[in-house]
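Okay, here's the structure, questions in a sec.
In this view, the complex is presented without one of its protein chains, the others remaining in place.
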Amino acid sequence: MDQHDLDFINSQLEGDIDLREKIKEQVHEFDKKTRTVVGLLNKVHGTTSDKIPSLLDDVRPLLVDCRTITASLAQLVPQNQFWRWKDMWSNSIRAAVFGAALVEYLGTGTLITVVKVNEILGIHDEWKDRLALPAEDYLHGLITLVNELSRLAVNAVTLGNYEEPIRISIFVKDLFAGFSMLNLKNDTLRRRYDSLKYDLKKIEEVVYDVSLRKLVAPPGQRPQPTP
Amino acid sequence: MDQHDLDFINSQLEGDIDLREKIKEQVHEFDKKTRTVVGLLNKVHGTTSDKIPSLLDDVRPLLVDCRTITASLAQLVPQNQFWRWKDMWSNSIRAAVFGAALVEYLGTGTLITVVKVNEILGIHDEWKDRLALPAEDYLHGLITLVNELSRLAVNAVTLGNYEEPIRISIFVKDLFAGFSMLNLKNDTLRRRYDSLKYDLKKIEEVVYDVSLRKLVAPPGQRPQPTP
Amino acid sequence: MDQHDLDFINSQLEGDIDLREKIKEQVHEFDKKTRTVVGLLNKVHGTTSDKIPSLLDDVRPLLVDCRTITASLAQLVPQNQFWRWKDMWSNSIRAAVFGAALVEYLGTGTLITVVKVNEILGIHDEWKDRLALPAEDYLHGLITLVNELSRLAVNAVTLGNYEEPIRISIFVKDLFAGFSMLNLKNDTLRRRYDSLKYDLKKIEEVVYDVSLRKLVAPPGQRPQPTP
Amino acid sequence: MDQHDLDFINSQLEGDIDLREKIKEQVHEFDKKTRTVVGLLNKVHGTTSDKIPSLLDDVRPLLVDCRTITASLAQLVPQNQFWRWKDMWSNSIRAAVFGAALVEYLGTGTLITVVKVNEILGIHDEWKDRLALPAEDYLHGLITLVNELSRLAVNAVTLGNYEEPIRISIFVKDLFAGFSMLNLKNDTLRRRYDSLKYDLKKIEEVVYDVSLRKLVAPPGQRPQPTP
Amino acid sequence: MDQHDLDFINSQLEGDIDLREKIKEQVHEFDKKTRTVVGLLNKVHGTTSDKIPSLLDDVRPLLVDCRTITASLAQLVPQNQFWRWKDMWSNSIRAAVFGAALVEYLGTGTLITVVKVNEILGIHDEWKDRLALPAEDYLHGLITLVNELSRLAVNAVTLGNYEEPIRISIFVKDLFAGFSMLNLKNDTLRRRYDSLKYDLKKIEEVVYDVSLRKLVAPPGQRPQPTP
Amino acid sequence: MDQHDLDFINSQLEGDIDLREKIKEQVHEFDKKTRTVVGLLNKVHGTTSDKIPSLLDDVRPLLVDCRTITASLAQLVPQNQFWRWKDMWSNSIRAAVFGAALVEYLGTGTLITVVKVNEILGIHDEWKDRLALPAEDYLHGLITLVNELSRLAVNAVTLGNYEEPIRISIFVKDLFAGFSMLNLKNDTLRRRYDSLKYDLKKIEEVVYDVSLRKLVAPPGQRPQPTP
Amino acid sequence: MSQPQTLGSKDTVVQLFQHFAEELDDQNDRRERLIKSSRDVTNLSKKVIFLLHRIMTEETDEDDHTLALRAATSGRQKLKDIQKILGSMQVELRGNLFWQNQKNISPGLQEYIEALSFAHYLEHGTLISFQEVQETLSDNGAPFFPLPMSDYLLGLSDLTGELMRYAISAIPRKGGRMKADEVCSFVRRCKADFAGLTPFVKGLAKKQSVTNQSLQKIEDAAYAIAVRTSEFDLPPDILDDIVARCVSG
Partner (left out) sequence: MSQPQTLGSKDTVVQLFQHFAEELDDQNDRRERLIKSSRDVTNLSKKVIFLLHRIMTEETDEDDHTLALRAATSGRQKLKDIQKILGSMQVELRGNLFWQNQKNISPGLQEYIEALSFAHYLEHGTLISFQEVQETLSDNGAPFFPLPMSDYLLGLSDLTGELMRYAISAIPRKGGRMKADEVCSFVRRCKADFAGLTPFVKGLAKKQSVTNQSLQKIEDAAYAIAVRTSEFDLPPDILDDIVARCVSG
């Protein structure tokens, strides 16, 4: 083989192996952080609504903490190679999106925007050839949010909070309507979107249960879903 | 969902679907061309050495013809997204590398360089964030070359050409030595490299057969493989 | 193969590919239309019974709109090749059947007939060797109807409509009796038919809930379902 | 081959085959015993709480009975070869851990410790180079316990015991929190741990059902899960 | 979960992950060394017999060099855990056995003993609960030796050395007879042993070719295989 | 299930397991014997024709020795259950057929008949509902015979016996004609039958080599094969 | 000329193989015929199972037991046709032939046992015994062929899936709520009985895990009933009556 080619190829192959190792380390850290976030947020299922704000206060700095990771990744990834390496951290970033979205919902009752996620995780627009938040990962995070909210609707009732399921129902129906306007291919995202229907149904059943037993005001006297 | 996000995401998703369709079309064309190249080159197994040059003359323009495809791909792929889409055409480009490498071997008896492949296929260095020839694909093409050469060693003898196996043997041993200096991961490339041993063994057996029967000059009087 | 034969084969195969592309386009349109229908009908879960007629008025023209698609498909498909191509649009047509059946149920409280579906979708009997509504697709549409009605029974109660579950219960039981007359293979239809039992059970639970809570008037005093 | 080597290798190979047969026999016995334990414990799903103690009394001696097996295994396994043979009985030992853990939960409401499992199954610390209970097998047994408890929560309610799901919910949440602090690799254990979420969700839904219907005291007046 | 158990389990799990990483590094080094040995020995196929001794002189120190690895491994592996970790380096050690065995055959014409392999690789008997050479790995190395010798028989003839195939034939028949006296289970070793027949057949065919052409002395005047 | 039924089922199943164990023991013995036979016969490849008779004298009693096994098997297998259990020993019996057939060929130059195999192995016709030699196993044995004869043709020439390949060629061609009368399913027998063609080809090559080198006397002057 | 006639002269070989050729052709043809009959048995058995479900979900005034008897009677009628096919196969399965071909008829046989045991359960509320199955495959006490224990058990194991379907669709019916509890206990017993047999029969362990899933589905259904009923302090049949009156007047 041409010596020049041989050297070039070998340096390329070894560089890749090296880089993979370094990214792996960062992803390992990223995973640790998001695991803690998710672990803390898991407590919402047993927390009464008055104690939620303090729980959120614990989580927020942990999310912001992910910025050191995103910065390291953006520095590691060579120019133009974002799409080559992104699969390595997509699970972590989806978990982070989920965390940020749940904090936003619990704090403000609204859906977090892409801009806000990028801001929280410290992802800069000028990194886009090395690190960015693709639409796909944002959507995956939102689906996980819905999965968790259907669980929360159930547990809120157990804790005697009968209003929460109504709020969740309105929020999720809205989000679901948004999703159904997207043109999804037949991939994981599509399959997970299809599974949203079950979450929606479960939430409706909780609302039914509390309505039937008149544990909440009748629909006419309740806040309406936005049209 | 935030209307701005929704619009943005949907335009992204639909843009991707569109782009995928357009790339698919080019890849379809690329495949057609490389299939013709491979089909023509397949004739070497039944062609006596005097007719090889004219066969190569038929193939060369077809290879050069691939330039329109590489140019179209380079234009289609958005900046920085080479690594996102490259899997779509890697089979085609590997076939093209194989074709160019076989033409080079048959024409000059030497191993084609990366630079030469890029030149033939019209891949410009300044496209590198949209279209390039990664080391991996170059190597895959070379392994296919060896697979084909082991078949050629056999068929050349059938056609009465006893020198060809010797030339092939020297060429392949050299190439194999190059490969064994590379640091390959445990992936497809590694597995295909391992299979090269079988090709090498087969070629050695052909050389044995013609040597034993003294159909070629004894090794002392033959050109030696480079040490 | 002689060149004449090869040309013949190629022209045949390319004709098929062409046709497939053309059908795909129509199916793409069909999908878009049925997605809109299904999206609109999804609103029934939050709509009080007095506003249902106006919702149905929005949906009906969209269903009738599918006639241009069915006409195009009937024109595209070669004689006697209905079964060769039908898998391409069976998802769309099942969604259309579901839409038509839900409109019929909500409008008249009755089960839509095959004849009526064909009429709405503009499927002509004389096309039957190119485009028809096979029993299988009609039945799939009805199962989706039941899936949705079980959800509706729940949501109707939430909206304070305690009569609807009873109406749904009677309707679905009759339909189920029909289904149980069939001998099915171990295929998707069988699996979905098994799932019907769960819908039926869910509806019965709602009926049970409202009956025991005396939320419905004794039968003699109940308003008749609209015809 | 060197006669000494040949004899040595052959005696090794035959010794291994022999030993494998002998271990297999013991494992067969072990399986029988654990199958009986699991079979008996399966009755809890149809047993009212007053009859549970007598059921546990039937199971305990059977568990203790496993000591003859562990002793035989410890005697069979050559020094230092624990890790060579352990896969042969890991299914049996996991089933035994599950049995012991369910008995402990039903008897005392607490999680069985590693020490206690070792004591019940008669595994001595000084055997550790021949027979021990690795962390992995202990954890597998606990996951099976959770699988079974989620089923028990359901069946207890059917039998009219509305308190049990609450107890199970507290116990499982605690256990789940423990698991989430472990650093699990991507292996079977990890995958089974991920599936615990479904069990947890199911248990929460049962607690929801009984809470909603006020079949149990409201949460404020119930024992709280440890924070 | 009991805090003591939790700590114990977690420290175990993390210790294992750590250890695995450290062993991996050593194995990586081991692989590199054996790859070099195998690469050098690959030259025998193109080397005339007079240059073999000098080639062996190059290889021997590289083999001895593996002692640093075996020592490191023996130090890393905890007492009694040889069988837990051995799969990680069995490929490397088999390659080393092959290397040592080929050097021995080429140097002395005899089969290397287990004792000699242990000596060369610096494996001490007192490490046996942490690092040893199991019969299985020794045998795998010998099978690779036969695979290579069948290739050598072919290439020796190409180089004009007609005596070598005879020597190889006698050596391999002897080794094969030894193997056929072993009681192998139905595992990889058994399957590779079955494949030895093809190597043997190939070698016999080479001997046939040179005998038929009277390129060697007739069998009566040749050295006989040991009885 | 009532206890009586359960006991009945259990006793039946345990009876089968018992029987399987007993058959396994016999098969183990059978295997040992045929391994010795095959091992001894392997020596033909290095034995000159004058020493063959004494080799056969060593093998014959070992074959006859198999009668104790066949008798035990015939006693163990329940009436009419021959086909239920035969897979357990078909490998052994095929090896025995091969052994008997090679002895017959070497001794008399003829194909062994089924009747003769049955006689040697002591298989009585009146056992046929418990133990018999099915066509399939006999045919497998013959294919192994041809595999070995193609190897023998090569080795005989090496030992200076140029007549043997001719004898083998005529014998194998006749046998092949028999095989080609069969309509086979796509099973092992079919695949091995296909491989026969390669043996036949190899033998023809040897015949070609010796004929063209005039190493065999013209037919009129050749000694007749022993009857 | 001096062709070595002594070696297995070609004609002898041809004669010998002629015999094998016929034997192999016979075997293959028989195999094909049995596979076809087995397919017929499978299809008809599936139809019987649908028939039984159909009758058990009829809306009728008959009490549950009468309905079950009617279902069993209709099923038995159709099962006779299947028995006729199985009987007609016995000539191909005499002596050694049965075990040579057992794998080819297994699928049909198991589906038949599933259908038969379903009818039997509806009629008697018990698992059909091995002897009872063998008797249906006999002509005046002479069995068509030996019934393999494995096919008996594997066929029975499939029954639990049908019982699950039966229990779920019984729930919306009057009295069906009790039926679900009954089937639940029965399937739980089946699971326990089969558990001890899994090591002996290949494929049973896999079916056992399907049984497990079916059991959990029935348990979940029984749970749903229990939870709903729990809010009202009346016996279930009274509740049933109230609902019935409310719905249909």
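Read from first to last, the chains carry the letters A, B, C, D, E, F and G; within each, the first residue is number 1.
Basically, a residue touches a chain if its C-beta (ideal position, glycine included) is under 8 Å from a C-beta of that chain, and two chains touch if they have at least 3 such contacts.
Since we're looking at a predicted model, the values are computed, not measured.
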Worksheet, complete the sentence: The one residue from B:1, B:157 or B:170 touching the chain left out of view is B:157
Worksheet item: Taking the entire complex into account, which one of C:47, C:81 or C:195 touches the absent chain?
Response: C:81
Discussion item. Counting contacts across the full complex, list the positions on chain C that touch the omitted chain.
Written reply: 1-2, 5-6, 8-10, 12-14, 16-17, 80-84, 108-111, 113-114, 128-129, 135, 139, 167, 170-171, 174-175, 177-179, 181-185, 219-220, 222, 224-225, 227
Fill in: Chain not shown, touching residues in chain G
1-3, 10, 28, 32, 35-36, 39-40, 43, 59, 248-249
Worksheet item: Mind pulling the chain F residues that touch the left-out chain?
Response: 166, 169-170, 173, 176-177, 180-184, 194, 197-198, 200-201, 203-205, 207-209, 211-212, 214, 216, 218-220
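FYI, only the chains that are shown with their structure count from here on.
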Discussion item. Spelling it out: a chain qualifies if it touches chain D and also touches chain G; which chains qualify?
Written reply: none
Worksheet item: Which chain's mean C-alpha position is the greatest distance from chain D's?
Response: B
Item to complete: Please work out which of B-E and F-G is bridged by more C-beta pairs in contact, and write that pair.
Response: F-G
Fill in: Distance from the mean Cα position of chain F to that of chain A, given in whole angstrom
67
Discussion item. Could you work out how far the Cα centre of chain B sits from that of chain C, in whole Å?
Written reply: 52
Worksheet entry | Residues within chain G bordering two or more other chains | 196, 231
Fill in: Shared interface positions of chain E, touching two or more other chains
181
Worksheet, complete the sentence: Inter-chain touches occur between A-B, A-C, A-D, B-E, C-G, D-E, D-G, E-F, F-G
